[in-house]
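One structure follows; several queries about it will come next.
Missing here: one protein chain of the complex. Every other protein chain is in place.
For clarity, chains are labelled A, B and C in written order, and residue numbers in each chain start from 1.
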Amino acid sequence: MIKAAVLGATGYAGIELVRLLTSHPEVSIEILGSHSFVGQKISDVYKNFNHVLEKECEELDLDKVGACDVAFTALPHGASKSVIPSLLEKGLKVIDLSGDYRYDDVAVYEKWYGEKHSSPELLKESVYGLPELHRDKIKNARLIGNPGCYTTCSILGTVPLLANKIAETKNIIVDAKSGVTGAGRGLKLQNSFCECTENMKAYKVATHRHTSEIEQELSNVAGEEIMISFTPHLIPQKRGILSTIYVNLNRKSSAEELTEMYKEFYKDEFFVRVKEVGDLPETKHVAGSNFVDIGVCYDERLQRAVVVSSLDNIVKGAAGQAVQNMNLLFGLDEKTALTNPGFYL
Amino acid sequence: MIKAAVLGATGYAGIELVRLLTSHPEVSIEILGSHSFVGQKISDVYKNFNHVLEKECEELDLDKVGACDVAFTALPHGASKSVIPSLLEKGLKVIDLSGDYRYDDVAVYEKWYGEKHSSPELLKESVYGLPELHRDKIKNARLIGNPGCYTTCSILGTVPLLANKIAETKNIIVDAKSGVTGAGRGLKLQNSFCECTENMKAYKVATHRHTSEIEQELSNVAGEEIMISFTPHLIPQKRGILSTIYVNLNRKSSAEELTEMYKEFYKDEFFVRVKEVGDLPETKHVAGSNFVDIGVCYDERLQRAVVVSSLDNIVKGAAGQAVQNMNLLFGLDEKTALTNPGFYL
Amino acid sequence: MIKAAVLGATGYAGIELVRLLTSHPEVSIEILGSHSFVGQKISDVYKNFNHVLEKECEELDLDKVGACDVAFTALPHGASKSVIPSLLEKGLKVIDLSGDYRYDDVAVYEKWYGEKHSSPELLKESVYGLPELHRDKIKNARLIGNPGCYTTCSILGTVPLLANKIAETKNIIVDAKSGVTGAGRGLKLQNSFCECTENMKAYKVATHRHTSEIEQELSNVAGEEIMISFTPHLIPQKRGILSTIYVNLNRKSSAEELTEMYKEFYKDEFFVRVKEVGDLPETKHVAGSNFVDIGVCYDERLQRAVVVSSLDNIVKGAAGQAVQNMNLLFGLDEKTALTNPGFYL
Partner (left out) sequence: MIKAAVLGATGYAGIELVRLLTSHPEVSIEILGSHSFVGQKISDVYKNFNHVLEKECEELDLDKVGACDVAFTALPHGASKSVIPSLLEKGLKVIDLSGDYRYDDVAVYEKWYGEKHSSPELLKESVYGLPELHRDKIKNARLIGNPGCYTTCSILGTVPLLANKIAETKNIIVDAKSGVTGAGRGLKLQNSFCECTENMKAYKVATHRHTSEIEQELSNVAGEEIMISFTPHLIPQKRGILSTIYVNLNRKSSAEELTEMYKEFYKDEFFVRVKEVGDLPETKHVAGSNFVDIGVCYDERLQRAVVVSSLDNIVKGAAGQAVQNMNLLFGLDEKTALTNPGFYL
């Protein structure tokens, strides 16, 4: 059994990790780290866990965590950085859900996050944990920078066009919509029920940090520097991201050709489901599961692809992808504990 | 492997059964019966099943179903009755999710359903599939009348008071609230999003059929005929039932005593979670799981117990309970495929 | 023009008052009191008011308020008490939305609120602002204790049975369900979108303060002391209360007779709409309006009336009722600014 520590277990990404790991046949959850709920049972914080997992939350104790095989760090921004080097020293594999270890270039991190990086040498070693693009590197990594939710959705929806050199690399626009779990569990008036329900809005237009993560991966695939417009929106539902991606093409094409291109690109990927021509993703098809659904349209008048991609922000956009990465790190079947079809209802 | 047929697989109870059975290690889904979607893949009707279960829906073929070990009948009211005798003849165990085989007394059925029962002799044989009350009978049954959603919630919330002879049997009132999946997938204006959201209402006051089911089980436990007020309400959420139950007591008591009484009564029941004094159920604690949560309050001024019970109407109130019954019928651990903690988010 | 001050203008009841008063032809809003948003325009706090009302919020200045004709106090519990005597001294009429001036008997207040009342002499003078029961007294009052939301809904749904002496006064049960605006605008995790949506629950079972308010009014009508079970529930929608009321009757009756009784009792009440037999209220019929809808059922088996009443908790249950009271206090048509049909959508 893989001994796992979940640090930051009581946030939304953390508790989703716990949910997924409780049904993982090869994992034993050893530590539930939670600064805010030390001494409380996880089943008192999230009462759906009564009779299933009634373990107590603990303050971080590096020695105790040191006895584990893997740590998932779902900590507030900044907190991950201060803990992870110690965990690595103790020989753990670390899957970090923050933005701290997702960058190839420390300068990009420091520009978008507005602060110095505290362990740039680890940034060099860390692997961007998007299995569909970096599976081999992930298998041999010690430290995974688990991708963001908007990021995973937007990158996987775009790369086949770049890899096939049919995209114009200018004027790529990603208009993304997210459910409210993406905002986390922290108390904010804007996230209260009466303010949120029956409301939608855009936020952080042209300034959201995930822009840089998307650009990094798209640029790597394209072999040239790509800059995009990325606009996040908040939608009155709990789970789900839907990205609508506009890409001008450098030649005429068709929905059929483009769909075929995507199907070919993802033909070995269990978690990527390319829709048939004329069919489009909906967030309820992916809610609760680790799947990414992608539908590809072609606007003949404008010689432009319009791609719609969708995933569950706290599964494939956070906890599920982290489990997928863990499976790879430990030589397990990548799909272990991740084959459920989601909720629909 | 148990070969299973799900008849009526594309309704909401049916598809939840399919969801649960896909993760059941001892079951192979052989047949997905659906009159409306014959020839379509289940994964085209419920697209969350892509890459997980892509089996085609079929018209009912008794010979083919005859090769299975168990049939779940989640058919429209009336349809179950016409199919089930044939299935039993072919040697299957049958778990029926309709109201047809839930009654001890055919007269009660005929009064509340307003029609003749077509196979009263089977009604005598069928077992009311509430494991917490009838586990031993279920194990040896051929035909299970799987209880309704309101019913399971209301019965389990009330019986400890009756079994302990502390309840006055008059003036029992069950005020129940249900999410909209309870209304099924059929097209009705009143169930459209714009009519349903931001709306609640009572319906079928004093006339809902589940009243008779609740009364039957409560009367059996009490050893005398009990009549209750049962009022169902529709609430703007998908899953979940919450029943608030008012029972006058025949002597003074306390929340502590009553809670202890419930804990004792359900001490061997994995799926019943009795809350500590002062804690109350919420539907999000049970959504997606097979648990029933029960909180017990005592109104000292009125010498009255107020009990709140909650479950997921399409899991413990339908599909999950059906799987629990199947596990019992086939000698498996009753909890198999039912130990997940639900969604919370 | 009536010069009005709204103290506590930025809470949910307060802003609904502002919404209603902006369309009142006889009122000029002179003061928007808000401790938290001093110096900000109301249209920056609630941006729907841009181009409509762009007045600044102010700290409480008794001299300035003293120049008004009426003050609506929608202040946090306790704060009302400390301000109101001064306002009355300055000659204003005061409509208080808190619980402080709703009681005939100071002992009842002190028992349910757990504290001394700071101005019991005013409690003697204040009038319970439910126009359907106390219209004449309201017209001549200086200080109105504007009824609570659950209270208005429950009282109006019950009194015709008591007034007509057909109710048994024991075993009256009020099971009430409220939207989330009832919890106010304060920050609480339990009111955040991800915790609230797709969730329902009961709370403060047998201990909610509104119980005592309901009992006071029912007892007055019945001419004897009445104690009830009152259970509030939180439902995932913004506006609306639905009360389901169970009352044993002292003789046989029928839905027709009871409905006629209600129609007769409320025949001169514009804001009470008694449903035809077989028709029941829904919160969306009253959302955004000052109406109370009431449907009356009769359970022949149990000789019990089941009454369903519904209103918008922040209109007829707070701000609208306050405007109705103001209209009465100033000799206006009671319906002024309150005749809109609500939103439905």
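The criterion applied here is as follows: a residue touches a chain if its C-beta (ideal position, glycine included) is under 8 Å from a C-beta of that chain, and two chains touch if they have at least 3 such contacts.
Remember, predicted model here, so these are calculated numbers, not experimental data.
Enquirer: Tell me the shown chains the invisible chain touches, ordered by label.
Expert: Taking every chain of the complex into account, the missing one touches A, B, C.
Enquirer: Which candidate, C:Thr22, C:Ser82 or C:Asn250, sits in contact with the chain we can't see?
Expert: C:Thr22
Enquirer: For the chain left off this view, which of C:Val174, C:Ile314 or C:Leu329 is in contact with it?
Expert: The single option touching the absent chain is C:Ile314.
Enquirer: In the complete assembly, which of A:Met1, A:Leu62 or A:Ala202 touches the absent chain?
Expert: Missing-chain contact among the listed residues: A:Ala202.
Enquirer: Quick one: say which of B:Glu132, B:Glu198 or B:Asp312 touches the chain that got left out.
Expert: B:Glu198
Enquirer: Even though one chain is hidden, which residues of subunit A still touch it in the full complex?
Expert: On the side of subunit A, residues 171, 173, 175, 177, 179, 194-195, 197-203, 205-206, 227, 229, 231, 233, 235-240, 242, 244, 246, 248, 280-284, 287, 295, 297-302, 304, 306, 308, 345 touch the unshown chain.
Enquirer: Go through subunit C and note every residue touching the omitted chain.
Expert: Against the left-out chain, subunit C lists 12, 15-16, 19, 22-23, 46-53, 181, 198, 238-239, 270-271, 273, 282, 284-289, 291, 293, 314, 339-345.
Enquirer: For subunit B, which residues lie in contact with the unshown chain of the complex?
Expert: 12, 180-181, 185, 187-189, 191-198, 236-238
Methods note: only the chains that are shown with their structure count from here on.
Enquirer: Find the geometric centre of each of subunit B and subunit C from their Cα atoms only, then give the gap between the two centres in Å, rounded to an integer.
Expert: Roughly 38 Å, centre to centre.
Enquirer: Out of subunit A, which residues touch more than one other chain, so two or more?
Expert: Residue numbers touching two or more other chains: 12, 181, 198, 238.
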